[in-house]
Structures are given as C-alpha cells and as structure tokens.
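Once you've had a glance at the structure underneath, I'll fire off some questions.
All protein chains of the complex are present and in place, except for one that has been dropped.
Moving on to chain A:
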Amino acid sequence: MGWFKRHIYPDFYNAYAETFTHPNNSLDTTRFVVFDTETTGLQPKTDKILSIGCVAITNGAIDVADSFERYIIQTQFNADTVKIHGILKNGTIVKINQHDAIIQFLDYIKNAVLVAHHAAFDVAMINQALKQMALPKLKNKVIDTGQLYKKTKYVKNQKHYSLDALCHLFNITMHDRHTASGDAYLTAILFLKLSALLKTKKNRELKLRDF
C-alpha cells in the first residue's frame, strides 16, 4: 500500500470520477457533450486554453440550457492568435482562472460522451491542464466528428475535413466561428447530421459502439 497505489485527489475530482461507476450503454439516455477549446496555439505542451465552450445533446436534441462557456485569465499571451479567436488579454468578457475553469468543466461534463472536431487536440489541451493540477487524464469516452465523418463515407476520397470544410459540405450556416461555444454548436449540428447519415448507412438504430 504505497503512496503510488492510491492518490488522494480533491473532492471535485472524486465527484467527477464517481459518475463513471455506473456505466450507461443506452444511446437514448446518453448525454453527449460537444466541446471545443480556443487556445493560444497548437502545442498542448506549451500553449494555453483561452476558453472552453460546450453544449449537451440528450435524446437527439441540442439542449441550449445545458451548455457551458468559460473564458480563462491568461498568464501567457500570444498576439498572433488573437486575430483568429478574437479574445483579448484584457477584454470585457468575464474570465476566471484555469484551475477554477477545469473544476467547473469536470463538474459540468460528468460522465458524458465527449464529442469534438479533431478531438485529440482538445482532449490533449484539457489533459495538459489536468496534469498541471496533478490530476489524471479525462476518463470520458470521446468521439471525433472528423473520424465519424470518415465512417459515414459520405464522399469518397474527401481529403479535407476541417470543421469549415464539413460545415460547407453539410450546408451548416457558420456563425461565431472560432469562438469555443460557436464551434461547439456547429460541431453539435454536424454530429447530429453525421449520426443521421450513419444510421441511414447502417439501416438500423445506432448503438453507442457504432461511433
């Protein structure tokens, strides 16, 4: 029974981990949380999260009331990316520190299935933040809409599947592009469309493992 066997984690983390003790495999009751992060750059190791935007999907509907949007106080500032995400170092938006944002994020997502476009990056950003807090990685199942798109085989040999390209392909009106919540919402619509497509392709109701 060494210290390495069982860490002592803070209450908020234990509460988060607790939500995974009752596995849920029914698609109807599964809560999906579509999320996106805006960051100072593309290097999870060195770049910082500027904002996190999430919206939940339950029962096939995007539930705007079940959404999450936080902006994080910056210690590091990369002027180059401001023109993409538009978040100024000292803007008027209410910001909180990253530590609190992560606590609130875990409390919000619980055991939901996470959905993101090119999810690996966003998950890595969150995991990096968790690591800084001496916490383990996210425990959630993750769906990447980029991968999901490939599964639908909607267009053969489609090389580009950036969020922009897919929104264009699926006729999704782009609003608030490059805000975490705006991108999360677009990704949520894309996720609904891709799921419908996959269902048509499989010609049966979908199961969680289809994603």
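One rule holds for everything that comes next: contacts are C-beta pairs under 8 Å (C-beta built on N, C-alpha and C of every residue); 3 or more make two chains touch, one makes a residue touch a chain; residues count from 1.
The rule we apply is simple: contacts and distances are computed from a predicted model.
Not every chain of the complex appears here, and the one that does not is recorded in UniProt as "CBS domain-containing protein", selected from "Chemotaxis phosphatase CheX", "CBS domain-containing protein", "Doubled CXXCH domain-containing protein" or "Transport permease protein". Between the chain not shown and the residues A:Ile8, A:Ala65 or A:Ala79, the one that touches is A:Ala65. As for the chain not pictured, it touches chain A at residues 53, 55, 60-65, 67, 69, 71, 93-94, 173, 175-176, 179, 181-182, 184-185, 188-189, 192-193, 196, 200.
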